[in-house]
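Just below is one structure, and these are the notes that go with it.
All protein chains of the complex are present and in place, except for one that has been dropped.
In this document, chain identifiers A, B and C correspond to the written order of the chains, with residue numbering beginning at 1 in each.
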Amino acid sequence: MSLSLNEEQMMLQDSARGFLQTKAPVSAFRELRDHPDKDGFNRQLWADMAAQGWAGITIPEQFGGVDFGYTGLGLILEEMGRTLTVSPMVSTVLMGATALNLGGSPAQKTALLPKIATGELIIPLALEETRHHNPEQTSLRATPVDKGYCLNGRKVFVLDAHVADTFIVLARTSEKNANCTGLSLFLVDSDTQGVTVERAHMLDSRNAGAVVFNDVTVSSESVVGEIDEGQELLQSVLDVAQIGLSAELLGISQQVFEMTLSYLKERKQFGVHIGSFQALQHRMAQMFCQIELCKSIVRRALNDLDAGHDNVSIVASAAKAKLCETVRRLTNEAIQLHGGIGMTDEFDLGFYIKRARVAQQTCGDYNYHLDRFARLNGY
Amino acid sequence: MSLSLNEEQMMLQDSARGFLQTKAPVSAFRELRDHPDKDGFNRQLWADMAAQGWAGITIPEQFGGVDFGYTGLGLILEEMGRTLTVSPMVSTVLMGATALNLGGSPAQKTALLPKIATGELIIPLALEETRHHNPEQTSLRATPVDKGYCLNGRKVFVLDAHVADTFIVLARTSEKNANCTGLSLFLVDSDTQGVTVERAHMLDSRNAGAVVFNDVTVSSESVVGEIDEGQELLQSVLDVAQIGLSAELLGISQQVFEMTLSYLKERKQFGVHIGSFQALQHRMAQMFCQIELCKSIVRRALNDLDAGHDNVSIVASAAKAKLCETVRRLTNEAIQLHGGIGMTDEFDLGFYIKRARVAQQTCGDYNYHLDRFARLNGY
Amino acid sequence: MLELDEFRRETRHWLEQNCPAEMRLPIREEDDDCWGGMYPTFKNEAQELWLDRMSERGWTTPAWPRSIGGGGLSKEQSEILHQELVRIKARPALLSFGIWMLGPVLLKYGSEAQKARFLPDIVRGKVRWCQGYSEPGSGSDLASLQTRAEDRGDHYLVNGSKIWTSYGDKADWVFCLVRTDNAAPKHEGISFLLFDMKSPGVTTKPITLISGKSPFSQLFFDDVRVPKENLVGEINRGWEIAKYLLTHEREMIGDMGTQSVSLSELAKEHIGLRNDMLVDPILRTDISRFTIDEMAFSDTLKRAADEAKAGQEMGAVSSMFKYFGTELNMSRFELMLSVTGNYSLGWEGEEFDEGNLPRAWLRSKGNAIEGGTSEIQLNIIAKRVLGLPSE
Partner (left out) sequence: MLELDEFRRETRHWLEQNCPAEMRLPIREEDDDCWGGMYPTFKNEAQELWLDRMSERGWTTPAWPRSIGGGGLSKEQSEILHQELVRIKARPALLSFGIWMLGPVLLKYGSEAQKARFLPDIVRGKVRWCQGYSEPGSGSDLASLQTRAEDRGDHYLVNGSKIWTSYGDKADWVFCLVRTDNAAPKHEGISFLLFDMKSPGVTTKPITLISGKSPFSQLFFDDVRVPKENLVGEINRGWEIAKYLLTHEREMIGDMGTQSVSLSELAKEHIGLRNDMLVDPILRTDISRFTIDEMAFSDTLKRAADEAKAGQEMGAVSSMFKYFGTELNMSRFELMLSVTGNYSLGWEGEEFDEGNLPRAWLRSKGNAIEGGTSEIQLNIIAKRVLGLPSE
């Protein structure tokens, strides 16, 4: 499989870039941040994005999607990183739809995937419980009751929590032992009795929140995948999530780099353009190389997903770690090279740093993935 | 206690520098390397150094030393790092004498310390058994026999092995348990029956070798410190060793930095001095800061030794780690900034890199000490 | 020595009698700080009392001469006073750019009349000063400043704008670098002026940072009339004063590197141990590396002080401290974020302590810019200390 884009993919990239820069530029994000409403995202914009086929980009045609593959999804996320577009794309398309695609029963797929594809259904994963990503330590309990399960516990950092229609909830259904991981995934509608959502205000001004499950009863049909065997499905979903987030971080990295490059070419000090200082040139050249490496590893990871390779966990952690490392260096350097103006809220640079930080942390940060990479490689 | 040098210490520093640059400059080292003899160091020079009081610098006056303290020893080692002077200073004064000073019986001190102070006795530690510093895993066995012990095993990377008069050998005397570490230190003369020395040719052209102990019998009076309780004494000796090696690495760092700085001021390319390139200036300025930090931590560690502080293990590992990190960066940068000439054997730079590498590795490398630092701090 | 012991005893006694109990509690909120000024807002009586008592003795400025209200203490006595204040955990009686920045300038460059007029009010916190240095567009090239002061016979007419002025909206007076000769080389046409922020034509606009609200303002000067007697030092020789102040500022900012929350303790609490090692091995390594650098840096501060005492100068100390101190501070915040994980992503709400940590992290990014960028410090070290050429 080639690591260059084919014609169809290049067309998608162009059209995504055109769409976002017209309909959802950074100024739209600023507007949203400065005038927060109850939704925290633009429903009309999301409907337009769905109409472009983006909400169903990875969903098979039989379930109403366009089945364009992960590379397509990655290209859209990359462009959204450039414009900081707020939408349920990460929570619902990258994660929710992937969980159903990979683990849903035929009935679940038939019921839910078409609604995702039209943009009607917001369906995030409710995963985290503590300050550090660690799904294996899940303690939210689902205990068997008559014809179903009863959930008790609290999830934090749930993306799009307060606008979600349905949650895919990670729960402990038995103790971990040699034969099973003891984890399971459940579909829980947000209006089910006992579900309470607490909206949180995050660094990147996006939607997230805590969800409390208090004696929440769901039917046996709500289980996604096998009971007690949720870990493997979850890891596959998370691998896709890592790679998608890496694509978004790639978009952020490129945008931040280009902003800095332009600034270095415009800004004069001591009578010359600051971009003529060799110390700054070398730093920019090194960052350029890093971005090229990032492009390649993200492209390759998306390729591997599309090809259904089985080593994808290793590549997913490699990509996330590499992108976290690069975007951190890049955003720090970008502020430093911009000087005072980069520190002001009037200038857009701060938005990228904030969004990058949240995306870095989502589903495991640099340290988590570097450690996981070693673990998966057996050392 | 002040971190600046007092007048006595400054005088020692000046006189050490003068002595070494006259009697043992780098050219002497080159001569020794190019015309290796059976000793591998200059006995006359060593006698002269002893006559300066250096061999007894930390030895109490009652045992024939000058009792100048660890700061004095550090200053000499630093200057020796600048000139790459080969002598038994590290093996015998920094390590052997320290072991006897801290753990020797009155009889052992009376018998051996005066001979060290005069330069007559070469007495290295025989410590390592594998490729990585790990005294706790010692497997050379000393088993009790009539009125003494019988040693069997092999030590590697023993400094000055083939010219040693006596070894201080780390041996396992019982299994490690809650009450004891099971390690002990023994004095073993090199001409004892069953001792075989294999000289090795090292990267830094200094003396080291393997020592095989084959049914070597020693008396009970040969135990240094308490039987089975050697670990604590050993750690104190190693703390001193780390700090002394850090001082030597500091001398190397400064010399390498100064050589590079001179080169940048002399060498012209593209019609200008290469030292005028801003990218190189910033790298030099950063390294300058690192060297200042190194000076401080070495000075402080020596101070703490002289003051008898009890947190000295933490400082010792901190100093060794910091110096290893800095000297590695510095030597790599020095070659890069010198260009091709730095790669040639004709130029002295390579000697410093090689010696630095060995000193970094001796008694635990960067990784070992960074890990130990965390361990000692309880995390 | 006996005299100093006596001084310590007396000082300790006086502080115990005069420092109100409330002024020995840790500083919790912004308004726990006392900045004085013409229209001061004291949080409570104790704050006002503490300022009055300390400034009456001149101990807000212990080393300044008695003649202008200072404490007139020797270096050793000042050090003892400092130690005794630390001992009882006393809050500073007064924070003031007048004390930190303008005072040293006036003592060195001011006329007798200026000293008599301005210094006593600084000592007593009666006038709050701000600094007019950077301009939009000047950045690291401070000497390229464009704010003009035209000679109009009995006064200067000032036009232009200053940026990054801390508490510009709360200050009574400003000390300010202005261009008084457009034809001269850029370093030779700069002068140092003082003027009242209530002068007609002065306006301020607050600056919001990526971390949220900030103490910074932009100042605008539109035909501001400044009496000629308010010129400090010689006309067109203000750059010398500016350099003097910059060195001073660098040292203050560089000091930030030595804060003392233990990262390893924080990590143990948030991340936990397994087999006595932090569960996150990468963080464990990063914390060790950072802590060693922090040790080496604080040893260097101490060594510099000890060597200065012994007459052995290190050279470019302030640039090195500014550069490395801010690097350390920024690393510390990066590590704090790693340690606290998702918690550090909260921006508002009690649950997240109103985003204090990520805000401080974002704010720290400015450290290597303000007070002379890291690049400027490295240039200074390369040129002044290492003597590298600038062809």
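Brief remarks on what is shown
Methods note: a contact is a pair of C-beta atoms (placed from the backbone, for glycine too) under 8 Å apart; a residue touches a chain by one contact, two chains touch by 3 or more.
Keep in mind that this is a model prediction, so the values were computed, not measured.
Counted over the whole complex, the shown chains touched by the missing one are A, B, C.
Remark: the omitted chain is touched by one listed residue; of C:Q146, C:S199 or C:T285 this is C:T285. If you put the hidden chain back, the residue from A:Q62, A:Q137, A:S219 or A:S276 that touches it is A:S276.
From the set A:R154, A:K176, A:K295 or A:H309, the residue in touch with the chain omitted from the display is A:K295, counting the whole complex.
Although one chain is not drawn, the whole complex shows that of A:L185, A:A200 or A:A318 it is A:A318 that touches it.
The omitted chain makes contact with just one of the residues A:L264, A:V312, A:L349 or A:C363: A:L264. Where chain A meets the missing chain, the touching residues are 2-5, 261, 264-265, 272-273, 275-276, 278, 281-282, 284-286, 288-289, 292-297, 299-300, 315, 318, 321-322, 325, 370-371, 373-375, 377-379.
Against the chain not shown here, chain B presents residues 128, 130-133, 156-157, 200-205, 208, 267, 269-270, 277, 279-280, 328, 332, 335-336, 339-340, 342-346, 349-350, 353-354, 357-358, 361, 365-368, 370-371. Mapped onto chain C, contacts with the missing chain fall at residues 275, 277, 281-282, 284-285.
Basically, only the chains that are shown with their structure count from here on.
Remark: chain B and chain C have CA centroids separated by 44 Å (rounded to whole angstrom).
Distance from the chain A centre to the chain C centre is 41 Å, each centre being the mean of its Cα atoms. In chain A, the residues touching two or more other chains are 277, 279.
Of all residues in chain C, those touching 2 or more other chains are 375, 378, listed in ascending order.
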